[in-house]
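All protein chains but one are shown at their positions in the complex.
For clarity, chains are labelled A, B and C in written order, and residue numbers in each chain start from 1.
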Amino acid sequence: MKLLSLRATPLGLNTGVILIGCLLLIAFFGESLAPHDPNKMDLIRRLEGMSWTYPLGTDHLGRDVLSRLMSGTFLSLGAAVMTAISILFIAVPIGLISAMVGGVVNHLLMRITDIFLAFPMIIFSLVIIGFLGASLNSAIIGVALAWWPSLARLVYTLTTDALAKDFVLASRQCGIGPVKLVIRHILPQILPPLFVVMSLEMASILLVLSSLSFLGIGAQPPEAEWGAMLNEARPFFTERPGLLLAPGLLISLAVMGFNLLGEGIRHKLDNRSPFRW
Amino acid sequence: MVDTPLFKLNHLTICQQGKDQNPIIDDVSFSLNQGQRLGLIGRSGCGKSVTSHAIMDILRPPLVRKQGQAILQGQDLFTLSAAEKRRIRGQGMFCIFQSPGSALHPALTIKQQMIEIATVIEQDQTTIINAVEYAFDRMQLPIRCLTQYPHHLSGGMKQRVLMAMALLLKPTLLIADEPTTGLDVLTEQDVLKAMEIMLEETQSACLFISHDIRIVKRVCNDLLVMKDGKIVDRCTRDELTYRERAETTREIIDAMKVA
Amino acid sequence: MRNFILQRMATAIPTLLGMSMLGFFMVALTPGDPVEMELRRLGVIFTADQIAALRQEYGLDQPIFKRYIDWLIRLLHLDMGQSIASGRSVLEEFKTHLPLTITLATLSLAFSIVLSALFGITAALTRSQALGNFVQFFSIFLVSIPSFWLALLLLFIFALSLQWISLLGSGAWYDLVLPVLTLSLGSAATMGRLMRDRILAVMSEDYIRLAIVKGLSPTLILRRHIMKSILPPLVTNWAVTFGALLGGSVIVENIFNLPGLGQMALQAVFERDFAILQAYLLFMGLIFFVSNFIADLLNYWLTPHFREQSGSQGGTE
Partner (left out) sequence: MSAFTRTLRAGSIAIACCLLPLSSSAIAEESTHLRIAVKKDRYSVDAKKFSFTTRRPSAQIVETAVKPDANFKPQGVLFKDWDYKNGVYSINVRESIKFHDGSDFNAKAAIAALKLYDQGKSDFLQIDQTSFEQTGPYSFTFKSEIGSALVIENMTHRGASLFSTAGDRSQNPIGTGPYLLEDYQPKQSITLKQNDNYWGEKPAIEKISYRFIADDQVRLLALKNNEVDVIAEVTPQMMLALPKDGSIVVHQSRPIRYVALLANMHGKAPFDTMQDKRVREAIAYAINRPQLAEILFDGRGEVAKGILPNWMFDLGDDHVDGFAYDPDKAGALLDEAGWVLGENGTRTKDGRPLKLRLVAAYPNVSSVRPMPELLEQMFRSIGIEIDLIQVDDSGVYDDTYLATGEADLYMEFASNNNTDPTYLLYNLFHSKTPWGYQFTAPGKTVDALLEKARAAQSREEIIDYVRKAHRSIVQDELAAIPILMVPNFNLSRPGMEIPMFEHADWIDYGRVTVK
């Protein structure tokens, strides 16, 4: 059965794995592999096209675009990972507590979740940035604060399902402590589906973070974050469209990688079989 | 008449996609005559329901048909186009499945689900309403059920709604796939009674699938016994004596006795 | 029905109050004194007394809790204060900016729904493996393109290269073509994927099997049996998407130079235009609440079978 579904979606999942794999390689070794110092300015050779020295040309300050893209991979992906971790850090405890304690606490926590859920993500980040000033850190905090409610709800649902299982009920009746219960029975059940969701969420997080940087309220130049590079390249859009194409394509590929990976895994776990006529 | 049976299933073989060994259904053949009631018994998971799906040609992936013919009144169903198959379904063949709980659409009223049959049997609104009311009367269902949603009805009632559908469709071949599973003994009696009435009226040939030999004996004259996707025994109701039968048949009869 | 509405209203009140509180305090506590910032922009000399007088005029000298209560009370008269930057009342500012954003979001939602139905139904029902894979892949591709990047590309192609449309907009309906396209492609793909999943899930249900054996035509099965079952979650999804589109319009408004709510909010953050921001956050909360409420009502009506089973939830899982 497993083999079968693997074969049913080989292309998508494999493409996703390969894309993510390549990006991870670049993220960890990109800085050292990059042909130039990503922040080295060559003020004489500004806005140059492709050449052997500068494979993707130079930006408005004469920095090598390829090197910046490569060294920016770690920052861009790292920021998304950090955001994902922060989201889980808020969402998992709240979802768990809500489901396990129940009653008033559950009600209160879910109301708070509702309240946070109501504000649009970008505006939330904007307000946070109003506190901390525009930087990648504030973008991460803003996005995490706006994002945790949906995940908290998911954790809540998963935990409630897990709690309803017979063996969990049984061990609960045996008087096992809540912490032990969570570690031994709940987490093993909720983590796998959570990771599938997080893989899909990673795609959206990457998109949102790069949008914020593009708007000038996320990562700030000279940081070589992809969205920030796009922001910097925007004035030179008509002169050197390539400056805009390369980071945009890279973002799309990274997002697509996570989407394909998430969809692929989900497809594998999905064993519905629809009727046909 | 005797030479060309109403329905004939030839060498049906079903496998999982990509795995040709260990077919789920292995070279199954049988035939049914006008008005004949054929019982198909076997333990759960032996392939009875898959057979019924295969005959209706609604197998779900990863199951695929490797070979076989299903000839209804001289036409091989498996070679027909989608549109032609649709024309056969309903009036040519109909199937009452197990688990009546999920068989009816939860968000449509019983009336809506009955009346849409008009599009299949090409009747106008008033005729179909009359026909539906008649069928409900025959199935001893209260008319008020019509305006209700499936979750208001008991399991037995839902099964009788399905019988009423069959009554409207008057299929040439009716497959009843464990229609009494999950019902209590009293309801079971009602459903079987309703089915008796329905079959009498529609004069359909019936393939009755069950794991319960007691019920099969009550409904059917002829029996097929299935094990691991193969027909292991064929007999009439009267031939069903303990000693001479195949091992599977004996096991089933044994199981009955214990129960 | 009435009970359901009343119940929803009752649960809404604490949520709305919470929203207003979060929105108000989040904004009011941000660093930066709007008066000082405005004065410096003005470029003239002020004395400390004058600055104090201005602060008093905007009520910024009051303790924050009092400001919140005052704000709530004034809200009841639809008085949301005045924008420090423009001097106009917040209501006026909303009247100026809201229509565009609402139009944008509504058109995008409508277009997304149509497009997602096309994607979703094709991907779910096609028998051709190739077409199914193509639609799947295409929708993942669409989801993966950053909307701001897409907007820039569209702008480059249609406004700069082909010069079919003007950059600044001419006030006509076609100004909205590119923004709507930008906003809807991504959400259409997401919604299409959801639709496909839902259709496939419904098609594995026993009642679809019955519909097939009944000999019903595929169009009837699709229109009636499948639609009836997939609509409730989709409606909920549409409500959420509508809120997201409203909020997400910031980027396209920025790129296509449309004077909508998003632009207003973005500018308000930088100018510390507290009154505008507070009203905006409250408004977004309200929109979120109202669209979800409408979705719940629709679902209540669409899922008669859930009504009695779980009255309070109204079938919004």
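In this text, contacts are C-beta pairs under 8 Å (C-beta built on N, C-alpha and C of every residue); 3 or more make two chains touch, one makes a residue touch a chain.
Nothing here was measured: the structure is a model prediction, and the numbers come from that model.
Judged over the whole assembly, touch between the missing chain and the shown ones holds for A, C. Contact with the omitted chain, checked across C:16, C:135 or C:298, is made by C:135. When the missing chain is restored to the complex, the residue among A:41, A:112 or A:249 that touches it is A:41. The missing chain lies against chain C, touching residues 30-34, 36-40, 42-48, 50-51, 53-54, 57, 82, 84, 86-88, 93, 96-97, 118, 122, 128, 130-131, 134-135, 155, 158-160, 162-168, 170, 174, 177, 254-255, 257, 259, 263-264, 267, 269-270, 272. Residues of chain A in touch with the missing chain: 41, 43, 46, 60-61, 129-135, 216-217, 220-222, 232, 234-239.
Throughout what follows, only the chains that are shown with their structure count from here on.
Distance between chain centres (mean CA atoms), chain B to chain C: 50 Å. Centroids of chain A and chain C (each the mean of its C-alpha atoms) stand 21 Å apart. The set of chain C residues that touch two or more partner chains comprises 204, 209, 212, 218. Across the assembly, chain A contributes 273-277 as residues in contact with two or more other chains.
Taken in their complex, chain A has these residues touching chain B: 1, 3-4, 7, 273-277.
Within the complex formed with chain C, the chain B residues making contact are 56, 58, 60, 86-91, 93-95, 97, 99, 102-109, 116-117, 119-120, 149-151, 162, 165, 169. Residues 16-18, 58, 60-62, 82, 85-86 of chain B touch chain A in their complex.
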